[in-house]
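Structure incoming, see below.
Of the protein chains in this complex, one is absent; all others appear in place.
So, chain A:
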Amino acid sequence: MHKYIIRRILQFIPMLFLITVLVFGLAKAAPGDPLTGEMLDPEIDPAVYEIRREALGLNDPIYVQYWNWLSSVSQGDFGKSMQYTGRSVMELIQARVWNTFYLSLFALGVTLAIAIPIGIYSANRKYSLFDYGATTFAFLGLATPNFFAGLLAIYVFALTLGWFPAQGTTTALGLSGFELFIDKLRHLVLPGLTLGLASTAAYMRYMRTEILEVKGSDFIRTAHAKGLSNESVLYKHTLRNALIPIITLLGLEFGTLLSGAIITERVFNYPGLGTLFLNAISNRDYPVIMAINLILAVSILVGNLLADIFYAIVDPRIRYD
C-alpha cells in the first residue's frame, strides 16, 4: 500500500510538468497578451505599453518565458499578477481560496444530504409516486441553469422574504468569533443550495441504480435467506456496497472543489477562484492562469489517489501492492 501511494505520487511529477507545458503553450497561443486592448485611452502614450511589455518579459521567446516561470515556481514563487499591478499571485489566490472551499463543501454537503436518502428511498420504492416525483425534481434541478436558479433564490429568499443575504460572504466588516461564523454560514446558504441542488440528480440516480443492482445480487439473497430484517439487509449489506461508486464520483469532485463555480460566484458576488480564473483568462494574466491550473491539477490528481485508496479500504476485494 505504501509503495503504491509513493509510486502514484512520483507519477504526479511528469504529469504536472506536461500539464504546465500544455497550459502555458495554449495560453500563449491565444491571441493577445495582458496589455492588448489596453490601447483605448488616448491620454496614454502608446510607447508606455512597449516599455511595460519589455519589463514584464512578454517580448522574450516563449521557451524563455516558460523557463523563467518554471524556475521561480520550483522555488515556491508563483510570481506577480500582470493584471493587478503590484499584487502577487499567492496573495490573490489566498484571498479567495477559502471562500471557494467553504462554498464547494457546503454545496457538496447539500448534494449528498439530499441525494443519498432520496436515492435509497427511491430504490426501495421503485416506480412509486415518490420515485417519479424525486426523479422529476432532481432533473428539474439539473436542467435549471445556475444563474437562473441563483437569481430566483435571491429574489425569493433575499429580496422578498429577507431570510438570507443576497450578496457577498459577510454582512459587515469587524465581526468575529461565533457571530462571524453564523454570518458567513448564512451567506453560504443561497449560493450553496443553488450549486448543491444542481448536482443532486446525478448522485441520486447513481445511488438508486447501484442499490437496485446490488439488491439483485446473490449475497443479498443469502442475507435475506438468513432471516435478516429488510432494514438490516439494506443498511448493513446493500448500502455499503452501493456506496463504492459514489466514492469514485467524490474523488473526481474533490478536484472541482477548488475550481469554484464561476456562474454561481458571479450571481451571488461570492469572490472565489472561479471568477478569478475567468478574469485571468480573459486578461491573459499568465501567472495567475498557471498557478490556478497547477492547483486544480494537483487537487484532481490527489482526489483520484484518495478515491483509489478508499476503494481498497471499503472494498476488501481490491488490493494494491
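Just so we're on the same page, a contact is a pair of C-beta atoms (placed from the backbone, for glycine too) under 8 Å apart; a residue touches a chain by one contact, two chains touch by 3 or more; residues count from 1.
Definition applied: contacts and distances are computed from a predicted model.
Think of the chain that is not pictured: of "Cytochrome c oxidase subunit I+III", "Peptide ABC transporter substrate-binding protein", "NAD(P)/FAD-dependent oxidoreductase" or "ATP synthase epsilon chain", UniProt labels it "Peptide ABC transporter substrate-binding protein". Annotation: of A:166, A:204 or A:280, A:166 touches the absent chain (contact as defined above). The hidden chain makes contact, of the residues A:77, A:131, A:183 or A:213, with A:183. In the complete complex, the residue from A:61, A:174 or A:316 that touches the missing chain is A:174.
Against the chain not displayed here, chain A makes contact via residues 31-32, 36-37, 39-46, 48, 50-52, 54-55, 83-87, 95-96, 113, 117, 151, 154-155, 159, 162-164, 166-174, 182-183, 185-186, 189, 231, 235-236, 266-269, 271, 275, 282-284.
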